[in-house]
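Only one protein chain is missing; all other protein chains are in place.
We just call them A, B and C in the order they show up, numbering each chain from 1.
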Amino acid sequence: MAKMHPTPMLDELEKGPWPSFVTDIKRLAEAGKDACADLLGQLELSYKDKEGHWKHGGIVGVLGYGGGVIGRYSDVPDLFPGVEHFHTLRVNQPASKFYKTERLREVMDIWERRGSGMLNMHGSTGDMVLLGAFTEELEPIFAELTAKGWDLGGSGSALRTPACCVGKARCEWACIDTQDICYDLTMEFQDEMHRPAWPYKFKFKVDGCPNGCVASIARSDCSIIGTWKDDIRIDQEAVAAYAAGEICANGGAHGPDTKLDIQADVCDLCPTRCMSYDGKKLYIDNKECTRCMHCINLMPQALRPGTETGASILVGAKAPILEGAQMSSLIIPFIPMEAPYEEFKDFVEKMWDWWDENGKNRERIGELIQRKGLQEFLKAVELEPDPRMVKEPRYNPYIFYQEDEVPGGFERDIKEYRKRHAR
Amino acid sequence: MAKMHPTPMLDELEKGPWPSFVTDIKRLAEAGKDACADLLGQLELSYKDKEGHWKHGGIVGVLGYGGGVIGRYSDVPDLFPGVEHFHTLRVNQPASKFYKTERLREVMDIWERRGSGMLNMHGSTGDMVLLGAFTEELEPIFAELTAKGWDLGGSGSALRTPACCVGKARCEWACIDTQDICYDLTMEFQDEMHRPAWPYKFKFKVDGCPNGCVASIARSDCSIIGTWKDDIRIDQEAVAAYAAGEICANGGAHGPDTKLDIQADVCDLCPTRCMSYDGKKLYIDNKECTRCMHCINLMPQALRPGTETGASILVGAKAPILEGAQMSSLIIPFIPMEAPYEEFKDFVEKMWDWWDENGKNRERIGELIQRKGLQEFLKAVELEPDPRMVKEPRYNPYIFYQEDEVPGGFERDIKEYRKRHAR
Amino acid sequence: MADRITDIGPPKYDEMWPQYIKDNYGKWKYHEILEPGVLKHVTEDGFELFTVRCGGTRLMTTLHLEDICKIADQYCDGCFRFTTRNNIEFMVTDTEKLEALKKALDDNGNLPKGGTGACVTNIVHTQGWVHCHTPAIDASGPVKAVMDDLFEYWNSHKLPAQVRISLACCLNMCGAVHCSDIAILGVHRKPPVIEHSHLDKICEIPTAIASCPTAAIKPAKVDDYKSVQVNAERCMFCGNCYTMCPSMPLADAEGDGIALWVGGKVSNSRTMPMFSKLAVPYIPNEPPRWDTTVKTIRTILEAYANGANRYERMGEWINRIGWERFFEVTELEFTEHHIDDYRLAVTTWRNSTQFKF
Partner (left out) sequence: MADRITDIGPPKYDEMWPQYIKDNYGKWKYHEILEPGVLKHVTEDGFELFTVRCGGTRLMTTLHLEDICKIADQYCDGCFRFTTRNNIEFMVTDTEKLEALKKALDDNGNLPKGGTGACVTNIVHTQGWVHCHTPAIDASGPVKAVMDDLFEYWNSHKLPAQVRISLACCLNMCGAVHCSDIAILGVHRKPPVIEHSHLDKICEIPTAIASCPTAAIKPAKVDDYKSVQVNAERCMFCGNCYTMCPSMPLADAEGDGIALWVGGKVSNSRTMPMFSKLAVPYIPNEPPRWDTTVKTIRTILEAYANGANRYERMGEWINRIGWERFFEVTELEFTEHHIDDYRLAVTTWRNSTQFKF
């Protein structure tokens, strides 16, 4: 058993119905992990001081990679030597985070032997995050992980580990093969992930449908979101069953007794009002549909996305630092997404080239587009302007014209002008 | 008869059903006004050149005033000597633009004798605009105008001539006495109007209700818009008459045969959905009403604004130059507006003081608020923040705190910090 | 100067009122549009006032104004008024006088009735080539051409809702057209041509430099003259430098023309007020009848008339159907110029997968 510190405040977090990370960590501390005991000790100190106790980074890593490891040191190492070094390894998760226990135990075994035994399942970007290694353990851990078929994820000014929703593995709404896209991009861009060479980080996230369960529109520089071009599939028998109350609303999200009112809940809440219900059949004016998923969400047994599927590509989401938060913006309304995804990758390469060439240090691509204008970006990726790219056209009259757009060009002769207009 | 120039292009504008300004001006030219003949000649030249032919300003005016006259000279005076000088006088219109012909003829008579005889009824800001005077006529025109009880309006970096809608003179929806407010402000601030002393122009416009017929929300630095606090008045008998088709919809705006569908046209189009109709009576949840006027517009015989009336004050509208167009923003949700309007004028004086002190050259107050922040403005005018002032709270986390808001202030000792945190 | 009359302000409003306005001030109960151009206002006491609204040209002569005065003298107790949108309103107190007034207006021929209800009412506009020194277009001419073409919508009630058209002859927008259902805006497209030989004499160079919102103007020595130069790549042709410095004119026959904007409103009815958005970035100046502009406005108006629900303003219609649909039904081209690239541009991008094919 490791040396336990008194943690009266953290002990309060052992109470209550939600699983307690404190109880969990105590258990491993009691099983002998110094790092766990000292982590709790240092966290207790933070609870007392109301300040964190980790030092600013420090360059640590594994040979040949520029990322995947985040250096971390305690600023009170004398008190908590077990967390003097507390480096993080990001281990690239399998797409959609399915695990076979035998494979997961490969990682767990290495981490129990060589690390703190504490981890995040998962980090915000999607990686398994192994929390708390000493510097000297980094190379051995890396060697053992790769030997078992596991690799590190991205960090720093690099491609970050791509992530995706559950997709076709267990969701009827997935319009694209999110897992394969995620895996394919990860494999294709291993170099971009492991060797930071860009102005700043870059994230891909892949959502199977506009519900956006992996939050790609808020959290990725390039959001790949499944959609469809043809009509929503309707099963009118199931519509009747919903109307009769035989199937409950919204896939049971409000309990099994929640009856659907097709007119009020579906037609009237449709943002484009493209649906109508005559008491028997449900009609959709698909041309006016914006594929928002509301009706499909509410009637999963009666309505399904169309079958001519592909993705909408949106670019530029980021958290606030520096220019303020952005969501991704629609750049490609529809693109087919079939392996090997060449049309998409072609777009990605053009986007990265432009960003690489024009981006300032620590400038996300969304900020660069803000700075240079959406037009410049479209030229770089060779796309034509489309009203679908904007919520609305400009309202300010400040249009930049190029010289070659204006007959006679920009050069004029003041003498000629003065012949027509006295001073 | 003045010397007429050939105007083959302008002659094309004598055709068609809309009244022709060309025909009108020709008539006065033929009656002997050189300025009219030469104006048409110069305009024809512009139609040929596709360029205007007026020179940049020139400082002209009347003694003791810094504005009210806009200098203008032809840049082809040899060709069109009748418009060599073509100065404009802005004559302050009576509020709501009612005229007695005998009074209007005072102005017409002066203008026929001493000016071009051409004028705008009215200019964009609201003045009568006398178009085309020679410099030497300005003082005599001014003397004759004032002798008859007419004065000039504003121009330059001054208070511009206030304007208002028809108000209580002929509109059942006027919640405030727009004419009196307009007149009172005009009289109170004669000095601010005639002697430019500010960073830039400043406009008041007074709308009697949220329909905004005088466009104050788009066109004035300070918009005074009538509204009410209590309940919309309902005449349920008239409601029944609308339901029965005895009264046509929208005051006849769509023809006398347009029957109102109370549920679809009124209740369902109400932006807050605060109305309901049970087939007999119309109910309004007034607490949820935002007084948008839609229902009142559609049923003027059944619905009327409440009787506890006053104004909403919005600040900062302007055209694009320089920072882009702005609409006015809600600053005072509700203020009583009874003569002599002291509470309102008190606000105005505070607003002007702040703008005068902080505004840069040619910075409208709306731009200054943008630059300094709405908070700063609110402090200057001594108003408390109110969620009604914004469409939504901030989404960026960049909050500026003042030192006195934070316990312990901003000064800290790095040595104390380092005692808790090793470097 | 001692007996100089100044700061007297305008005549007080009630000096201009006819007796029936004075008597019924603040007592109005409701109104009704009887036919295009004819309104009836009724007081709580049952008093009825009839108004005939006629198209005004804004730019007029004292002769035309005298014609108007004569009608007012004959039928309206010597009173009449103008509206904010340059229309002329004659008022009478009974239906007999109303019929006589209408006949007199018809006989006049230059005072067309209309401008009420779900119509295209009069175009508010600026001076254009008639008086302005910075215009990119004429004003009265295009207004006349457009109103001639849309006359059938002026004196009828066949649109889904009112349509407010405005014109401003340059970006200064004296007409503040930025919240109109359809805005006609004069635009320059060439950077200023600089008269280096006179600039320093006529302008203050620091003021000229400071006037540029994009910092495109820099001091320069040209042919030994102290002057400025303009970085054409950063010029967006706003004309603010010319306003500050007459040695930098922008006007150019090939550069200047018209941009059309749609979907703005100032009313708070139903939806909050909206800015007009860019529909057509550039149409060449085509005097005297401005054919392409006229035709394009009709196209937009008819698409709206066909597509909008009753009571729905232009901007509400577009927001309902989506801008992609607007460009489809009007067959207008969507170009890079439609995409905002000024200071708030990021707020106009589409952060959603919601769109129509």
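In this section, a residue touches a chain if its C-beta (ideal position, glycine included) is under 8 Å from a C-beta of that chain, and two chains touch if they have at least 3 such contacts.
Small disclaimer: the values here were computed from a predicted structure and weren't measured.
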Hidden-chain contact residue, picked from the options A:H5, A:H194, A:R364 or A:H421: A:H194
Touching residue (missing chain; options B:C36, B:V206, B:I225 or B:A249): B:I225
Selected from A:A2, A:L28, A:C222 or A:I399 as touching the chain missing from the view: A:L28
In subunit B, positions touching the absent partner: 210, 217, 225, 227, 229, 271-272, 287-292, 312, 314, 326-330, 333-334, 370, 373-375, 378, 385-401, 403, 405-408, 410, 412-414, 417-418, 421, 423
Residue numbers in subunit C that touch the chain omitted from display: 268, 272-273, 343-344, 346-347, 350-354
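The rule we apply is simple: only the chains that are shown with their structure count from here on.
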Subunit B-subunit C separation of Cα centroids, rounded to whole Å: 13
Averaged-CA centre spacing for the pair subunit C and subunit A, given as whole angstrom: 47
Where subunit B touches two or more other chains, by residue: 49, 51, 53, 55, 320, 324-325
Junction residues of subunit C - those touching two or more other chains: 171, 178, 213, 238, 252, 264, 275, 342, 344
